[in-house]
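One protein chain is absent from this view; the other protein chains keep their places.
Entry: chain A
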Amino acid sequence: MGTSVQVTPLCGVYNENPLSYLVSIDGFNFLVDCGWNDLFDPALLEPLSRVASKIDAVLLSYPDTLHLGALPYAMSHLGLSAPIYSTEPVFRLGLLTMYDQYLSRKAVSDFDLFTLDDVDSAFLSITRLTYSQNHHLSGKGEGIVIAPHVAGHLLGGTVWKITKDGEDVVYAVDFNHRKERHLNGIVAESFVRPAVLITEAYNALSNQPHRAQRDREFLEKIVRTLEGGGNVLLPVDTAGRALELILILEEFWAQRNLGYDIFFLTYVASSTIDYVKSFLEWMGDSIAKSFETSRNNAFQLKRVKLLINKMDLDNAPIGPKVVLASMASLEAGFSHDIFVEWASDVRNLVLFTERGQFGTLARMLQANPPPKAVKVTMSKRVPLVGDELVAYEEEQKRLKKEEELKASLLKQEESRASHGVDNTSSDPMVIDTTNSNAPPDVAGSHGGGYRDILFDGFVPPSTSVAPMFPFYENNTEWDDFGEVVNPDDYVVKDEDMNQTALHVGGDIDGKLDEAAASFILDTKPSKVVSNELTVQVKCSLIYIDFEGRSDGRSIKSIIARVAPLKLVLVHGSAEATEHLKQHCLKHICAHVYAPQIEETVDVTSDLCAYKVQLSEQLMSNVLFKKLGEYEVAWIDAVAGKTENHDMLSLLPTVSTPPPRHKSVLVGDLKMADLKQFLASKGVQVEFAGGGSLRCGEYVTLRKVGVAGQKGGGSGIQQIVIEGPLCEDYYKIREHLYSQFYLL
């Protein structure tokens, strides 16, 4: 009867690999997250490639590589073509992250897994939703409602709630319950008691220091390094946690009025901050409030300077500085180059704010004790010079010639076949293509193609002997009033407003910073030069956790609060996964699954349900009792049919006394509350051993049985009241009863 739900991990279980899971709900396949790592290893995507074409919708939860990195590749190479849903910041910052990834990679290698166009076209198909917007799917997914909810961690971060027939499937990974400078925490109340919760064990074993203490340590380390004349490198992600760090530094610098430079260096730094400035709706309450009351945009940065080019950093005034640079993994990007430059100076500090991805340089450096020296590859894209350039040009020329030859051959064949007139360049009608405005490199490839046409889109009709302008016979219709006209031909097109829009924008690729743009457009022949070198790691290396994820204890308490009927654990080391699984089995719910890659677990709820109509006659006699946000009542009814006979309806029982039912006491008794309550009623109470409550002189109260399960998952409470026959006994019993509703 319940909705059928299957979960199949495609990547990222029992380890820290990127996240990607297949969740199918009544046959509708959701791909939740589509992550890749900084190493861009296509092997990781193999499971995805097998199912990509079957996917009906993609849900993205965070704007970082681990959650959406594989999207462009999957769309262009694996046949993924489903509609994608995300929040606005995930879309925008995700796009920038992918640009940064691409540019960082392209700068040091012949990266060809995907192009910027792939990135653009992948992100073009994203539908953007706001938090707690109930989006009703149509077509195959009819009846399914998806809604993003606040998750913290990164700007726009999402917990997805997928609802069908009143049953919720909640996908919550990497969430953060704490409020941060720019983000709100997760609100566990918005998805209580889902049928299925998919969450991760990544942080199940971690403990976090107190936030204030952590911040102090972080700033102290940085300031001490700067005062010692050293530089600080913070390897960060493109548009995620970097924002929080920027705010911390900005705030601290303003407070102390420090003069050291701070730089934020990624290929897309300035556009990132520009966009982030317009995302205030998505940030925490304090940011929104400060803007509403004083129009202070927290991301109107005064201290942090934005750079998109390493040259600008090299040109910066000499002296100690802080640099936030992407990528966090140190595998590529500016952080990689800066690390290589700075690692050998003991005064410098490399401060990691997140755990490095497995197998990356950052991870290696975070080992304890850190390695004394690391081997790195320094690659650079250099323009071709000398012989190489000549060789390249010759090669290009050869290719061009071949193409031309091919084209002319083709054309000759064609013309011979069609009308036998040879359109050679001596023909006065033919415009010499070399004079066209097309850029030479483009012309190189198409050169021959223009020969037989005068203008683009004009093909000589096959019946004509020589090229001629098209001639249309004017066969207009006439009636009594003159020529019959189509009114649409005379409507003034609503264009004027969009003209400018078109020539300024019209594409989604957003603002690529000039340097970056010039870099892409720069089609000058170049090659990648790599050399391996060993870097002596003399600088200090520190790891301070600024990942903005909930720690183990909070994860457990949040899962307990959400209290799912079934739980699926993904993402996290085998050890952490096993630990959390055991914990949840013991304390939270009986159905915990931790599937392997490509192992499908069926988490269809074994819940039975049917719908009935409550008739007016029945409801008029029901007396509800209010209990918090619930109202409860006992009903005895007879099943009947509704007027139009399509549903069951409940009618009041006609016969005299309804069957007696066992009475039910509803309420959640907390011993401490009861103690207070009794005390307020003038009863002497104190806790005796074993959690029992001694009331008055003789009567004892205690809870027995399965008290282990906490929170919403609790079973039936068993309470024992004992005592000799006395007035107190009845009085206390009365008080105890008053804590419950009797149905």
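Convention: a residue touches a chain if its C-beta (ideal position, glycine included) is under 8 Å from a C-beta of that chain, and two chains touch if they have at least 3 such contacts; residues count from 1.
As a convention for this text, contacts and distances are computed from a predicted model.
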{"item": "Missing subunit (named according to UniProt) among the choices \"Centromere protein M\", \"Cleavage and polyadenylation specificity factor subunit 3-I\", \"Auxin-responsive protein\" or \"Phospholipid-transporting ATPase\"", "value": "\"Cleavage and polyadenylation specificity factor subunit 3-I\""}
{"item": "Candidate in contact with the missing chain, chosen from A:254, A:574 or A:627", "value": "A:627"}
{"item": "Contact partner of the left-out chain, one of A:16, A:88, A:250 or A:354", "value": "A:88"}
{"item": "Residues in chain A touching the chain absent from view", "value": "1, 88, 129-134, 136, 147, 166, 192-193, 271, 274, 277-281, 288-289, 291-293, 295, 297, 492, 494-498, 500-501, 504-511, 565, 607-614, 616, 619-622, 624, 627-641, 648, 650, 653, 655-669, 712-725, 729, 733, 736-737, 740, 742-743"}
